[in-house]
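My questions will all concern the structure given below.
We show some of the complex, not the whole, and keep each chain where it was.
Chain IDs A and B follow the sequence of writing; residue 1 opens each chain.
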Amino acid sequence: MNKNSSNTMALTPNTSNKRETVCIFGTGDFGRALGHKMLQSGYRVVFGSRSTQVSSLIPKDAEVLSHAEAAQKATIIIIAIQRQHYHFLAPLAEILLGKVLVDISNNLKINQYPESNAEYLAQLVPGAKVVKAFNTISAWALQSGTLDASRQVFVCGDDMEAKQMVMDIVRALGLTPLDQGSLLAAQEIENYPLQLFPMWKFPIFLSLGLTAFFFFYCLTLDVIYPYVYENKDFSFLIAISIPNKVCPILALILLALVYLPGVLAAIIQLYRGTKYRRFPDWLDKWMLCRKQLGLVALAFASVHVLYTLVIPIRSFVRWRISSYTVSQALNNKTEPLDTTNAWISDSYLALGILGFFLFVLLGITSLPSVSNNVNWREFRFVQSKLGYLTLILCTAHTLVYGGKWFLNPSSYKWYLPHAYMLSLIVPCTVLVVKFVLIFPCLDKPLTQIRQGWERNPKYSE
Amino acid sequence: MNKNSSNTMALTPNTSNKRETVCIFGTGDFGRALGHKMLQSGYRVVFGSRSTQVSSLIPKDAEVLSHAEAAQKATIIIIAIQRQHYHFLAPLAEILLGKVLVDISNNLKINQYPESNAEYLAQLVPGAKVVKAFNTISAWALQSGTLDASRQVFVCGDDMEAKQMVMDIVRALGLTPLDQGSLLAAQEIENYPLQLFPMWKFPIFLSLGLTAFFFFYCLTLDVIYPYVYENKDFSFLIAISIPNKVCPILALILLALVYLPGVLAAIIQLYRGTKYRRFPDWLDKWMLCRKQLGLVALAFASVHVLYTLVIPIRSFVRWRISSYTVSQALNNKTEPLDTTNAWISDSYLALGILGFFLFVLLGITSLPSVSNNVNWREFRFVQSKLGYLTLILCTAHTLVYGGKWFLNPSSYKWYLPHAYMLSLIVPCTVLVVKFVLIFPCLDKPLTQIRQGWERNPKYSE
């Protein structure tokens, strides 16, 4: 490299140091974007195309040849064409013998074909080494360079060396390769970019259902009841008051549902006397989406906090307080401070604040970058010890909120209990059962079972 | 390794397993820190120095030799001297032939020299393989071991093997190497540690400008106007009331500015009938800093929330409410509940809360560790669908807040509209245009264009 070369801001380094040549079959959107990015990273790129006319859209530094010619120039061939056109590769089988074919295709639906595109390609060109990669990256992200979304590229393939070569390219493009194993993983990799929060579906549908139920329950008691019996229009409660009853109820129930499967699993293990039998499927799935359940609960809790904090700004509340004060003044009486009431009001708020604070802490530790920096013992300490403390505080918050109303029959409209009472069922059950499980007579065998001990070793089939 | 060796807590493993020798030219601050860290990681370190007198500052286990002698002992030579002294390496060219020279230098200004230090080094010693690395790590961080800041080491170089060797050392020191391609990337790597939030500059200056404008606008209407016409001193509004008008205005405008470029890009693509022509430069830059714009908007929204929630604690507000209540009591009248008012007040607060909640959700998903764990489809769902929902909720929040004032001429002081009305211009425009773009007659061709279709293929130059 002489003095001059540094002034001409070439896209690629001098020839002797240049990276290997990569061939790209297909000059579509993604093929071009990938070619452009590879040229920038110092690769030579040759496109294989039906028409070898140089289109203005193809990067200038790249060659365009027929498929057969292009394939001969490189060891690695990126197949940037759609699955339905793969069959044209069959006649090229001889030229592709021993080459590394990179399948980057995606489908339109999950499990669209019986076998993955990469496996189909491997069948069509049996002599080639097929590697699945790049399908999770969008052409737009490659072009614009704004990889705000994931930089992770899942790679799989049966040939170790071929996979390594592809992973080197991935790294050279500034992306992060993730080895996913053999080509059998291709199906999963092809489904991945089509997924839309699969782990969140159950928690979100569950909470939507519960929200609808509790919303109409509260609507009945707070809006319809006074309208029927007192002909009062409280419909404006729909905006804040009723959501502010539904949110804490859902937060509490969902938080309890995070800890319920753990308690159930303990009971099942104790009953079976072994940890080596699989849990029922529904319990397994439930346990896998506990994090998501907890985060949805946290979302409801956060909205509840905001709804609660705006209470004194609401015009209805201001009117109520003002009316009360005016009526007191007009009746010429000053009420003394009710210390019991002050105690209940303050401790209910304090419990809620502490519970919410711990809840947010749990949420922060579930951020991937934070949980990556704690060891297993610390993670369990936070998610189990602090988690139960949060549940206890939030349950106590709701219990104290209820305060004296529990035994007051006049507070039961239409013989229906208050909504918050319903919300206490699950968390109280979880806490009571967990408390029972802590007793040494149950905790000791459970610990032994979890360390691999079996009550009846022959039990295993 | 015999029994004794495990008791003597040596810094390095026994000789047969020791890593290779690394030479460091220069015994300055960073050279010593790097040498110390390498010794800890099991490398043999030999310093090349003008004076071979062993200074007390140099790690004990390291040898100090003349430059020529030191260079002969190792394949990898780290050049821990400043660029202005590089010329002394020219006479050593013969000894350095084929060696890996690691340039770790930084400059004081961005683009200080026409070529990067690493390229300059490559010109001075043409026979050596130059690799750029380590310049983003501070000596202090290496010494103290508290790498709270980035552990990422950008590596670039023209020789693959040399780069791999350097990346192995980086990994062995507990750092994360990032291959940035050929030596041409050195300029960018050398500029990187000199940058101070380059992507944030435009959003921050824009928001400072807008803040200043709206602050003085509100000051005029809320403090100067009543002072001139009613001779009242409302200067204390500067602390909370006026900031609490400016913050939501900026949050709303900046949030709308996040979605405006996307709308503009769609119009340009529709007009041109192709996606293959570059957008104007200003639009490209605007699109690249959308994330930062959105986060600045979120910051303003968060401060607005806090300012709003402290309203009932403010002594001015307490005085106003108390005065109002007292005057009501003295006039012996109780006002009935105004349900319309209650509806407006509650729904305006509810819209704001939901909008802010979604806004925070958007902010959380833009955390690098979270966005790394979602696929492209999920990322687009959150940033586009949820983003527009946030914009709609926040715009509705502002519209309902305005409520009945819009058509009230007495509320226009000095014929100037309220500040919040100005804030509605951009978001309403974005929402209307976006709504129009959703119509099938526009959405269909746009989708085709984005999939690569061109209205007039010959258009491309």
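Simple rule for what comes next: contacts are C-beta pairs under 8 Å (C-beta built on N, C-alpha and C of every residue); 3 or more make two chains touch, one makes a residue touch a chain.
In this text, all values refer to a predicted model and were calculated from it rather than measured experimentally.
Asks: So 2 chains are in place, but how many copies does the full assembly in this file really have?
Replies: This complex, considered in full, is made up of 3 identical copies.
Keep in mind that, in the parts below, only the chains that are shown with their structure count from here on.
Asks: If you average the Cα atoms of chain A and of chain B to get two centres, how far apart are those centres in Å?
Replies: About 24 Å separates the centre of chain A from that of chain B.
Asks: Which residues, counting only chain B, touch chain A once they are in their complex?
Replies: Touch residues, chain B against chain A: 114-115, 119-120, 122-123, 126, 158-160, 178-184, 276, 287-288, 291, 305, 308-309, 311-312, 321, 324-326, 328-329, 332, 334-335, 337-339, 341-347, 349-350, 353-354, 356-357, 360-361, 366-381, 451-452, 460-461.
Asks: What part of chain A is in contact with chain B in the complex they form?
Replies: 1-3, 6-7, 9-14, 17, 19, 28-29, 40-42, 55-57, 136-138, 141, 144, 146, 148-152, 171-172, 174, 192-197, 233, 235-237, 239-241, 243, 299, 302-303, 306-307, 309-310, 312-316, 318-320, 322-323, 325-327, 329-330, 367-370, 372
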